[in-house]
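Have a look at this one before I ask anything.
Omission of a single protein chain aside, the complex is shown with its protein chains in their original locations.
As written, the chains take the letters A, B and C, and residue 1 is the first residue of each chain.
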Amino acid sequence: MPAAAQAPEGGTVVAVENTKGPIKIAFLSFQNNPFWTPVTEGAKAANDYLSKFNATVDFVDLGDELSAEAVVAGIEGALAKNYSGIVVVPIFDGTARIINEATDEGVPVFNIIAEGAAPSKRLAFIGQDATSAGKQIGEYIARKMNGNGKLGVITGYFGATQHTQRMNGALGFLKANHPDIEIVGPFENKDKAESAYSLVQDMMTANPDLSMVYVTAGGPFGAAKAVKDLGLSGKVGVVGFDHTPDNMQYLKTGEMVGLLDQAPYQQALDSSVMLYNYLVAGTEPRSKIIPVAGKLLTPEDVQ
Amino acid sequence: MNQSLSFIRDLGKHREASVLAMLAAVAIYLSFASDYFLEPRNLLNVGRQASVVAIVALGQALVIIARGIDLSVGSVIGLSAVVGAVLMRDTGSETIGLVGGLATGLACGVVNGLLYTRFRINPFIATLGTLSIARGIALLMTGGIPVPFGGFAEFVGAGRIHNIPVSFLLMIVLAIIVHIFAVRTVTGREIYAIGDNPKASRLAGVNIHYIRLFVFALCGLLAGLGGLILAGNLASADPNLGMGYELDVIAAVILGGTALSGGRGSIIGVIIGALLMALLNNAFVLLGISAYWQVVTKGLVIIFAVGLDGLQRRGDDD
Amino acid sequence: MNQSLSFIRDLGKHREASVLAMLAAVAIYLSFASDYFLEPRNLLNVGRQASVVAIVALGQALVIIARGIDLSVGSVIGLSAVVGAVLMRDTGSETIGLVGGLATGLACGVVNGLLYTRFRINPFIATLGTLSIARGIALLMTGGIPVPFGGFAEFVGAGRIHNIPVSFLLMIVLAIIVHIFAVRTVTGREIYAIGDNPKASRLAGVNIHYIRLFVFALCGLLAGLGGLILAGNLASADPNLGMGYELDVIAAVILGGTALSGGRGSIIGVIIGALLMALLNNAFVLLGISAYWQVVTKGLVIIFAVGLDGLQRRGDDD
């Protein structure tokens, strides 16, 4: 089967020949906003690619509410269904135990996108380290603000690990290296764009000299829309995460000045293929943590 | 007893009085603590921020006064916005989009009403069900991807007339209409009657099925409007729009002195409740209250706002 | 009329019967649709997944039967888990951690109860307030960062005895205890009485303040236990743990046939309600239903489960 000597499009890993017989991989992920669309598509591409190797990747939807319990229930279900291996978006600290349980049962687990801080026996993790992503954005903010001015911070949920790490990654860097940048907030928008809109309105009232807003999680485009409606395009910029159409639109009009992504399509595709390789040939992934450098899009990139 | 004292006593009889007092207290405190608070622009922002919750709460208040509850409003907001945006995108007609959005809200309300009146499903469960179904349909329609939504809806959501936010004006106008409706029309009075004593009202010849259907339909319609405003404000209709709004909306209604057991409540109270919640969020930003204390403060203010009333009303109930 | 027919009629009189029928229907369907469903391991998983909601719902059911409502359970789950984990970490003693977690839940419940009985704050508002305050405190205690949580709690949350999940066993035991408590003890019967007619119960000599305080305290305690199980299962106490659980818990209670207006309800119904919801989630994973259809299906099942009952009960109410 000379099918593929090269990696599938959008991916970086090549599948080895299947000598083991049929392989069933469960791909557990959520779906509640456009961020997940490329993840789903990546899983589908992996299925298409690996089907040539007598392997399937079943996309299992964990629903629209992100919680550790949903991940645990999903893995338990996949174990009950005798999958050979699992790709999962574990996100939360609390998922380590069930991942260990699966691994101990001989079902390897590949973590993608985000995992909890608690160590687990997962095969590997591919994804973006939230703290360094925060730092990456922090550096960009400092550059845009020329090292001084006021920065408003809006975070998704207080206490959500990924949001907190992204926030602290940036704020830690700024405090250490650019003490002249004054921080306003943080405020919680519960991932809601309309809440980000109101928060920016109020922040601008109390801090007319605000020059930048950093949204760590959901709804950055709401902040951009507020900037636009206040007539402050060009004076105040918004930075945030994910290249969703909503966000991209304001990158074009200039209210959004920076958008970092997590290469979700590639994460989904590569992880599935690496897990397949491990299952048939025992090939370990190239390291336990495979960092994905986010691509930082700026208005210049879309012009 | 002298005139002014009895006035205060009369005011005290209204359950919304203590929340109004809390609203005033927070406002007075803010006007000293922040230079920006009393700026017209800021006050209008607070009004705009309260408007969607308030508008949906108008409908919810009538539902609760009639002894129902509508948990689906958050999802109806999302579904109406999505339907409106998709119709506008696909037909190119703003009118069709707006009417379609409102009609969706109305339809959801009617379904809720029918589940209650025809199928005798407890409204808590019925609307919990439609909460899920409406959200699911919105997600299916869009594949989870937000739909751009502009034009007139954007004007309603984010526009201003003489610097006053349109959605705030809409809230005022609707509050007046619903207030007059509740207090002065036959249907309005019958809503209070069936909430107070459904059986007696039915025996007196009130068509309780019709009234229940009506309040749910109106609540759905207002949630639909809320969806259009919210999506218009962001110029984008996200299927997740309005998620979790039900609790905010019900909280505004109950804060405003409406009894969860039906029969009592005022529209003015609802507006006060919604304004108090918006004011709190404004206060957090203006005063720069530290992150986690925001969460604690919100709870404390809610409890105090109603606690004042409870202490005064000692021994009243049961 | 013959024996068996009247048995079915008697069963039909119980409001939980239609939800039980729905549970059976889903289970039968699943046993054909998925080869894995009937595997003991999967069935036990369903039981475990239902356990936290069910345990907290036991307390919530008593609160609702007594004509109250506790919206704070979700936050109390989070706060209790965090307090337990922090105490365990800082003192190194498992016992202190576990007892501390349970005591936190109990304390939250007592606060809710006192806000209601002493300060006469409507329980909806009072517990909405504590919902916010408890979450705020959990965030403040941890700085928003999850705390590892192991040892005995992990055994309770994730351990198995003879392959049966400990939390599932705990649910069964607690359900039996609470059931017996509700039907057989004086306090239990008084809970039903005050939910039915608080004024009459009070005049008949029931200490309604004490009973109300008791149910809220018990509900808090069970939420605390739920928090320990949940955090133990995840081996990590996240301050956001349990967020939004209130709706699931209340839904399980209402699905199980408890009236939101108090005075009526069964513990068995609560367990059935919680199992139905867990079964649905299991079905989604087993059958690989897409996320958006999951949302729609969930709503439909909830409505059908209760609708059966409503249709049969035609003309019963008002």
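As a working rule, a contact is a pair of C-beta atoms (placed from the backbone, for glycine too) under 8 Å apart; a residue touches a chain by one contact, two chains touch by 3 or more.
Note that in this section contacts and distances are computed from a predicted model.
Undergrad: Given the options "Cation:proton antiporter", "Cytochrome c oxidase subunit 3", "ABC transporter related" or "Multiple sugar transport system permease protein", say which is the protein name UniProt records for the missing chain.
TA: "ABC transporter related"
Undergrad: Which chains here touch the chain that is missing from view?
TA: Per the touch rule above, the missing chain touches B, C.
Undergrad: Which one touches the absent chain: B:Gly47, B:Gly195 or B:Gly299?
TA: B:Gly195
Undergrad: For the chain left out of this view, which of C:Val111, C:Leu169 or C:Ala193 touches it?
TA: C:Ala193
Undergrad: Of B:Val53, B:Ala153, B:Leu169 or B:Val206, which sits in contact with the chain we cannot see?
TA: B:Val206
Undergrad: Could I get the residues of chain B that touch the absent chain, sorted low to high?
TA: So the residues of chain B touching the missing chain come out as 180, 184-186, 188-190, 192-193, 195-197, 199-206, 263-264, 315.
Undergrad: With the missing chain put back, which residues of chain C would touch it? List them for me.
TA: Against the left-out chain, chain C lists 184-186, 188-190, 192-193, 196-197, 199-207, 209-210, 263-264.
Everything below uses one rule, namely that only the chains that are shown with their structure count from here on.
Undergrad: Round to the nearest whole Å and give the separation of the Cα centres of chain A and chain C.
TA: 33
Undergrad: Measure off the straight-line distance from the CA centroid of chain A to the CA centroid of chain B, and report it in whole Å.
TA: Centres of chain A and chain B (C-alpha means) sit 34 Å apart.
Undergrad: So how far apart, in whole Å, are chain B and chain C when each is placed at the average of its C-alpha atoms?
TA: Centre-to-centre distance between chain B and chain C: 28 Å.
Undergrad: Touching at least two other chains at once: which residues of chain A meet that condition?
TA: 31-32, 64, 158 - these are the residues of chain A that touch more than one other chain.
Undergrad: What positions in chain B touch 2 or more of the other chains?
TA: 135, 139, 144, 244, 291-292, 294-295
Undergrad: Taking the complex as given, what residues does chain A use to touch chain C?
TA: 30-32, 58-65, 68-70, 72-74, 76-82, 92-98, 116-118, 157-161, 164
Undergrad: Please give the residue numbers of chain B that touch chain C in the complex, ascending.
TA: Touch list, chain B to chain C: 69, 71, 115, 119-122, 124-126, 128-137, 139-140, 144, 198-199, 202, 208, 244, 247, 250-251, 254-255, 259-261, 291-300, 302-303, 306-307, 310-311, 313-314, 316-318.
Undergrad: Could you list, by residue number, the parts of chain B that touch chain A in their complex?
TA: Within the complex, chain B touches chain A at residues 34, 36, 39, 41-42, 45, 48-49, 52, 135, 139, 143-146, 148, 158, 230, 233-236, 238, 240-241, 243-244, 281-282, 284-286, 288, 291-292, 294-295.
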